[in-house]
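Working notes, beginning with the structure itself.
Excluded from the complex is one protein chain; the other protein chains are retained at their positions.
As written, the chains take the letters A and B, and residue 1 is the first residue of each chain.
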Amino acid sequence: MEPNSITLINSHDLALVAPAIVLGVSALIVLLVDLFSMKLGRSVLPLLTLGGLGLALIVHVTTGYRGAEFEIAFDGCLRFDRMTYIAQIVILSLTLFLTLVSPLYLIRRRIPRGEYYVLIMFAALAMMVLSASNELLTLFINLELLSFCLYILTGIEQGNLRSTEAAFKYFTIGSYAAAFLLFGMTMVYGATGATHFDEIRVILASGSLGGALGGNSLFLAGGFALMLVGFGFKLTLAPFHMYAPDVYAGAPTPVAGLIATGSKVAAVTAFFAIFELMIAWGDLPAGVYYALYGVVVLSIIFGNLGALVQPNIKRLLAYSGVSHSGYFMIPLLAVMTSPELMDKAELAVTYYLLAYGVMTVLAFGVATTLGPEGERDIDRYAGLARRSPVLAAAMALALLSMTGVPITVGFVGKFRLFAVAVDAGLYPLAIFALLASVASAYYYLRVVVKMYMEEPPAEAEPIPLEGSNALALLAGVVCIFLFAVLPALVV
Amino acid sequence: MEHLIPYIAIGMILVFAAGFAVVNSLLGTLIGPTKDNPAKRLAYESGMVPTGEANVRIPIKFYMVGLLFLIFDIETIFLLAWAVVFKGNQIDFASGNVGFTQTQFQHYGFFAMAVFIGVLMLAEIYAWKKGGFEWS
Partner (left out) sequence: MSEIFILCIPLMPLLAFVVNGLFGRWTREVGGWIAFGAMLISAVISLILFVSALLGSADLVLPVTPPPLWDWISVGDLSISVGLHFDQLTAVMCFVITFVGSLVFLYSIGYMHGDPGFARFFTYLSLFAFAMLILVLADSLPLLFVGWEGVGLCSYLLIGYYMDAPGAADAGKKAFIVNRVGDFGFLLAMFLIYKYTGTLQISEISSTAIETFQYGGAAITVITLLMFLGCTGKSAQIPLFIWLPDAMAGPTPVSALIHAATMVTAGIYLVVRTSLLFALAPATMTTMAVIGALTAFVAGTIALTQRDIKKVLAYSTVSQLGYMFLACGVGAFSMGIFHVMTHAFFKGCLFLGAGAVIHSIGGVQDLFQMGGLRKHIKTTWLTFGIACLAIAGFPLTAGFFSKDEILFKTFVDAPVLRIGAFDLNVNILYIIGVITAFMTAIYSFRAFFLCFHGESRLPSDVRSHVHPPGATMKIPLVVLAIGSLFIGFLNVPHGIAQTFGMGDSGAVFERYLGVVTEPAAAVIASHRTEHEAEVEVASADSGHAAAHDEHVFEEHAAEAPQESHQETGDVAALATAAAAEHGAENGSAEEHGSAGEHHSVALELGLAGFSIVLALVGIATAAFLFLGRWPDASSRLGDSPWVSPLRQFSERAWWWDDAYNTVFAGGTWMVGVVAVWFDRYLIDGVLHGVARTARGGAAIIRSLQMGQVQAYAMIMLIGANILLLVILIW
């Protein structure tokens, strides 16, 4: 490495991470306010959080990435490109959404609000940086920061056994997966002697490692395999998804929403960078392709089959998330067979980040708004349309979008994902994914049918809607249509 | 496949090791005498006669202290490494390969550590305020 590439921090770098800094500072402010203003009442906390997130979003949109192909910061530790830019907007928006629907839920469940908001913001911060990671350690540290926040958030409802159990499971399995990831990283480092992606890419492209898994390339391939395991955990790809239903079901609903959406969006973005490394390696073993293929197929099968008989709405969404993660990986497979599709695949994945984020977070938002009623059995959704037309409509829309019904983002997103597979000639995979997607209508529409065609329970009353929740849900609904009709707004 | 040939030895060792353990334990249970007496049933505690239950509950406070210790322990270790390079004596600023002066470097180092210490201090305040330092 040339010495002259060493630089100190500069304004260019700072501008790129400014949103993250805003988030960090806001988090600390919220922490302090929570500590010292107990008597002031805690209603300022969500406002402060919203302010911080909003400011970060504004800063991000105004100062961040400027449409160049990509920008590097902090000696190549961070890399900002189109995908990162959009992923970060999505992350901030999702966090904002969840913050908007949370307050009432937190009061009902007696969740310590100070820590909650602080951790939410730290998680957002971690996600922001994770999605821009361009270096192994940066990636890992932020992944861990994110994970820690999520572990604590999952178990933040003290005294709730399910929540605690979920947190413990999440933590245990998460650490376990982190070990795989870290081990994979060490192997990659061992093989290439570099942690910066840019350097690794150069080394891989040079072909100096040799192919046929001789010498260091064996470690490299093993490293990628183990990293795939580690990311498989974060992305809830089968068979590394097992924790997801339990954790989603046990965690407070907005936290489950964050785990399902924000963390996955960030992880997909980060994994895409790793994937670009793999592609850059000319001697990538064919086994990687088949392994990923198997993981995708398995995820789609497990996700759909698991959701099929699921009576619990959050577990259903967890399984649905598993299959959607499988869909996410389809363009990657396409790129492995036809590298010229890289651009198209990147666009498809980027769009689906937004689509998946919007529709999933909307579903979780409805579940959160419903409170204790909305996070357990699907049967509780019976006749929801009578009790709260707005919530039922938002939920139905989210589920229809997940099914892939036209004029929703879900349709456009899936279409683009599968189109890449078709372009690459992966017809069996595309058809399989399409069929699975059709079959998924069964369990999505089951909920819709319950909401619209069944009688509400006798003792059920109409459900009032908080202003902030209504605002958030409305925004979500608008997004589902807006980005479906005008995909050009995204990419 | 041929790239795996060097690992055959390792695989053999694995097999031998596992086989050795399994065979010996099997032999022990098969041919060893199985006369039972109370002393044999005692937990092994380095030759002493064990006292109390094996499952002892350790108060959570220990974990709190442990966590706090970890935080400051890491802070100390981090500070030590920082202090070693703080002055920048190892860097040849005159070579022209470096895009900043020694003063800039030191300011930068100070600022960075200040942020770190500041955040850590907030954490300490948080722990203190939440009663993390109180034993009872």
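By definition in this document, a residue touches a chain if its C-beta (ideal position, glycine included) is under 8 Å from a C-beta of that chain, and two chains touch if they have at least 3 such contacts.
Please read these numbers as outputs of a predicted model, since none were measured by experiment.
Checked against the full complex, the one of A:A68, A:L161 or A:A286 touching the unshown chain is A:A286. From the options A:L104, A:A225 or A:L482, the residue with contact to the chain not on display is A:A225. Screening A:G155, A:G306 or A:P456 against the full complex identifies A:G306 as the residue touching the chain left out. In the full complex, the hidden chain is touched by chain A at residues 168-169, 172-173, 176-177, 180, 213, 218, 221-222, 224-226, 228-229, 232-233, 238-240, 242-243, 245-246, 285-288, 290-291, 294-295, 301-302, 305-306, 308-309, 439.
One rule holds for everything that comes next: only the chains that are shown with their structure count from here on.
Computed centre separation for the pair chain A/chain B is 30 angstrom, with centres defined by C-alpha atoms. Residue ranges of chain A in contact with chain B, taken from their complex: 2-4, 6-9, 28, 31-32, 35-36, 212-214, 218. Residues of chain B touching chain A in their complex: 3, 95-100, 104-105, 108, 119, 122, 125-126, 129.
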